[in-house]
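Every protein chain except one is present and positioned as in the full complex.
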Amino acid sequence: MADKRTMTLNLTDQEMRLLEDLSARKDVSKTALLRQALRLYQMVEARLSRGEKLFFEDEEKKKAELMVV
Amino acid sequence: MKPNSDREWLKKQAALEDNCFVSVGGLVMAVEDLEQQTQKVSAARQAFVSLVNLSRREHKLTWEQFSQKLDVDLAELIGIENDENYMPAPRTVTKIAQFIHVPAEKLFVLSGLARARDIHFQEAALRFAARSQPVEELTSEEHEALKEYVKFLCER
Partner (left out) sequence: MKTRVDIIDNRTGEPVAAELFDEVTVEHFIEAQQEWRPIVLKAARQLASRGSRDLVPQHFHWDWTVKAPELGVLANTFYGIRYDKKLQGLMKLETVGEFCRCRLPEQADRSLVYVDYVEVAPWNLKTLMVALGEKPLYSPIGSRLIEAAVLKSKEEDCKGRIGLHSLPITEQFYRQACRMTPVGRDSAKQNLLWLEYTPEQAENFLTGVRP
């Protein structure tokens, strides 16, 4: 495993509740979930930088574009 | 946790895996596509060989002198020249690209190390390959063809 570094993270009550809710739903620790979120952000960012677009698709196959700020 | 070092596990898995194909759906290509790809690769490869050969002859170098100038193995250059299936090392292709002053990634496609996504690229490779002939002295047509093709590779 690569060496790890530690940081302190301040979250609002709402953000902490969200973090706890998601980590329970995904059955991973809060730390693991935040690491997943960071990687997902990098992945999306990398593809957007290459000119790709990100879409969600609903059941009726209608696409809505996700705008990432 | 470390990989299982138990010999029984190893033998059991080897037996279970014995008649199986191992792959997943991330990399799929039917054999018909493989045949088409092979034909396209041949044309590009011919263009690569012609490009290397004409460039060497334009500088009036023997293969040995050329390999010394590029600082690559002579065996690599002979492989490129004589064996359609020979895959040169990326370093060799990079050195050739520097010598000819074309982008390395274009030569990676021509040499077969990468795949072209551009139909115009493939068509241009075919035309260039068709115009180059295996004679010692470059004809004025070959000079022209070489000049045009190098220009094309640099511009796109």
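Letters A and B mark the chains in the order given here, with residues in each chain numbered from 1 onward.
Just so we're on the same page, a residue touches a chain if its C-beta (ideal position, glycine included) is under 8 Å from a C-beta of that chain, and two chains touch if they have at least 3 such contacts.
Every value quoted in this text rests on a predicted model; they were computed, and no experiment measured them.
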item: Residues in chain B touching the chain absent from view; value: 1-14, 16-31, 34, 37-38, 85, 87, 90, 105, 108, 113-115, 117
item: Touch list for chain A against the chain that is not drawn; value: 1-2, 25-29, 31-33, 35-40, 42-43, 46, 50
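Just so we're on the same page, only the chains that are shown with their structure count from here on.
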item: Distance from the mean Cα position of chain B to that of chain A, given in whole angstrom; value: 40
